[in-house]
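Every protein chain of the complex appears in place save one, which is left out.
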Amino acid sequence: MKFQVHSELKYNVLFPSTLIFNIHALRTQNQTVLEETLATDPYIRLEEFTSTHSPNRFVRLEIGEPLNFTISYKATVDANCKIIQHQERALSISLAKLDGDVIPFLFPSRYCQSDKLQRFANKLIGNQENTYLMVLAITDWIHQNVEYISGSTDSHTSALDTITERSGVCRDFAHLGIALCRALSIPARYFTGYAFKLFPPDFHACFEAYIGGQWIVFDATKLVPLNGMIKIASGRDAADAAVASIFGNVVCTSILVGCDAAEENFDPIYYNKNDMRFVSY
Amino acid sequence: MKFQVHSELKYNVLFPSTLIFNIHALRTQNQTVLEETLATDPYIRLEEFTSTHSPNRFVRLEIGEPLNFTISYKATVDANCKIIQHQERALSISLAKLDGDVIPFLFPSRYCQSDKLQRFANKLIGNQENTYLMVLAITDWIHQNVEYISGSTDSHTSALDTITERSGVCRDFAHLGIALCRALSIPARYFTGYAFKLFPPDFHACFEAYIGGQWIVFDATKLVPLNGMIKIASGRDAADAAVASIFGNVVCTSILVGCDAAEENFDPIYYNKNDMRFVSY
Amino acid sequence: MKFQVHSELKYNVLFPSTLIFNIHALRTQNQTVLEETLATDPYIRLEEFTSTHSPNRFVRLEIGEPLNFTISYKATVDANCKIIQHQERALSISLAKLDGDVIPFLFPSRYCQSDKLQRFANKLIGNQENTYLMVLAITDWIHQNVEYISGSTDSHTSALDTITERSGVCRDFAHLGIALCRALSIPARYFTGYAFKLFPPDFHACFEAYIGGQWIVFDATKLVPLNGMIKIASGRDAADAAVASIFGNVVCTSILVGCDAAEENFDPIYYNKNDMRFVSY
Partner (left out) sequence: MKFQVHSELKYNVLFPSTLIFNIHALRTQNQTVLEETLATDPYIRLEEFTSTHSPNRFVRLEIGEPLNFTISYKATVDANCKIIQHQERALSISLAKLDGDVIPFLFPSRYCQSDKLQRFANKLIGNQENTYLMVLAITDWIHQNVEYISGSTDSHTSALDTITERSGVCRDFAHLGIALCRALSIPARYFTGYAFKLFPPDFHACFEAYIGGQWIVFDATKLVPLNGMIKIASGRDAADAAVASIFGNVVCTSILVGCDAAEENFDPIYYNKNDMRFVSY
């Protein structure tokens, strides 16, 4: 399935600053970037880089003097996420067999304080043993108990705040989902992407849980089809996978994001107990 | 310089549980493990593993039924940390040139909420431009303003708590140091090790800051010589590099740790403005 | 109904200190102190005082040098709390008619951050309009969702902590009840007392909500009959009505508390939807 995605971000740099962007579509086995362009206006020297920690694609700009600039990204992506038919068999992987690279996603992180939520998570999920159904129960609980309110939170808001304040945006829904999974010893990580049919259009965030040896995507906002995303990045939480990390004195003045289907016949998947198909990116 | 290190931890497992230990001496260019033994009593099948994220050496035990057990580690290690003569030249690496693998250590983590401490850190350090002296100023401030009180904190305590409560142990001193470095855009990470002359004997924690292209070790507790440690692990904070991570219902009943010099002529290094030698592991 | 109550507290004063105790049975229209004795061993000059803010009975001791001492209180109290038959009629008092002295109990306090819990409380209680049933729903929710675990919290623990950590003692159950009431614009205050049939014996804490012009007592711990308490004090939260407030360096080494019925035929009242009697002290 082909999608066309684009984003355009405008910044006002007040002081020499470094900016790191993470807005490229990821290249994976299931996601092929057919063509893409990245540009800034005015022209600024860009440096692309990755790390051995993750395949996330970063771009770095060093800006030496006050400046207003725009960064734009456009891509055509062939995204064919994997559809997994849920089976009734035992699905969780014993911690004793988890791959070493997955284990860090069991630990608490800046916005996902799972170490403080073990009793809470156990009360919530009770005796469910099927890991798919545990994570579905978590996303349903968040969906029902947290209100999606634009502007109600900021970049410091964490899962603990969301539990008490009960409002947030996609980032906060994802952080709470991750924190509750980890509190139940289910590895979980943050997922960012371009999302088809997201309204109003914006970058989207949700999360992945490690079930049956695969990273399965979940979204407590229920705003988009689970198979309608172009993955940008995954990470421990928004600290790792922010769209923009800013070191200096910079104001963001505009964000435009879009994601359109370049083919017809999209069959949207929304998780529920009657349609037990799950999605992995 | 050769050291002999050992640790012995006793646990009471109340329920089927998985435990992950990180108590092996690290193998690095500057640190050679000459011989080592790891044993449990009674015998339990162990699995050693690492991840692509770090060279840290983990051991995993899955325990299927209630049990009291002891895990013991002994090693002879030739540790030759690198001594760096401080130079007056420009020492910080521009963010624009940082290696992709170092960048995650600029971001906030569970116990090091650097995103909330930028104004605090800037007030504290002011106009200092030499990165070595900035981090020295941070460790001096922590040393003078936080009391080392055994038992005053627990595994949930974070850098924000330490700033208000002004007490803690080595773990808390390290987390605050890391948080303040990152708030100033200096990459910093958590360091655990066996420490020579630590009294009372225990595992030790301090931190590393990335200066001039190297990870330099700093210790706000000032309890041990900077060149007297056998490195176990580094990570974003104690969530990554805990001595023991427990999934289940387990009580730790005893910890014994030791670190002895196996050679004479140890020349201890303590940082101060009159002895500008720094240490890298 | 007559009760005999007693308490004996032992302290180790390490440094010149002032201690304020609030362990006397309150004198109210419904509660008559028939006889009482307060003593310290060794003898220390005591000063009793009250304030215009409340009828709570305080005792102050100034201790000028290191000392171990015991303070003991015994009383026989005729306590006849008022039993209110619940009526189906409109029961809440409009804020527009609330007495000025009740209004401070609508505001957040140290351990009851009601200002952060409005969305949470509204989600929890939904469309219930009968104030009695609203507060019953709050206490039932706390009872079902928070575990009573001795020693799991300390004197800094607040309602926000309890919502995430889901454990606590009577003090924490009371603070959360108060915070949720205030978040719904129901005046609520902290209540301390001696409690009949509390096991293990200790001072008890619960809370009062202002309904239909009276302070009605509620207890989310469900550990004691609602009509089995001898009231000591009420206040905004435990900051106001602590059993002991200590200014200095003092360690409490022992607390013994007792409450016995001095008459038979005690008819215990526990709130539930089938026995709509409520209790006011």
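When the chains are written out, they are named A, B and C in that same order, and each has its own residue count from 1.
Here, contacts are C-beta pairs under 8 Å (C-beta built on N, C-alpha and C of every residue); 3 or more make two chains touch, one makes a residue touch a chain.
Worth saying up front: this structure is predicted, and the values here are computed from it rather than measured.
Enquirer: For the chain that was dropped from the view, give me its touching partners among the shown chains.
Expert: B, C
Enquirer: If the hidden chain were put back, which of B:Q29, B:N127, B:T164 or B:N274 would touch it?
Expert: B:T164
Enquirer: With the missing chain put back, one of C:L14, C:A39, C:L95 or C:C252 would touch it. Which one?
Expert: Spelled out, the listed residue whose C-beta touches the missing chain is C:L95.
Enquirer: Footprint of the hidden chain on chain C, which residues?
Expert: 18, 20, 47, 49-53, 58, 60, 62, 94-96, 99-101, 103-104, 106-110, 112-113, 115-116, 155-156, 185, 236, 239-240, 245, 247
Enquirer: Which parts of chain B face the unshown chain closely enough to count as touching?
Expert: Within chain B, the residues touching the omitted chain are 116-117, 119-120, 123, 145, 147, 160, 163-167.
Just so it is clear, only the chains that are shown with their structure count from here on.
Enquirer: Report the topology of the inter-chain touch graph, choosing from line, ring, star, complete and other.
Expert: Basically the chains just string along in a line.
Enquirer: Counting in whole Å, what is the centre-to-centre distance of chain A and chain B, each centre being its mean C-alpha position?
Expert: The computed centroid separation for chain A versus chain B comes out at 30 Å.
Enquirer: Taking each chain's centre as the mean of its CA atoms, how far is chain B from chain C in angstrom?
Expert: Their C-alpha centroids are separated by 45 Å.
Enquirer: Where in chain B do residues touch at least two different other chains?
Expert: Nothing qualifies.
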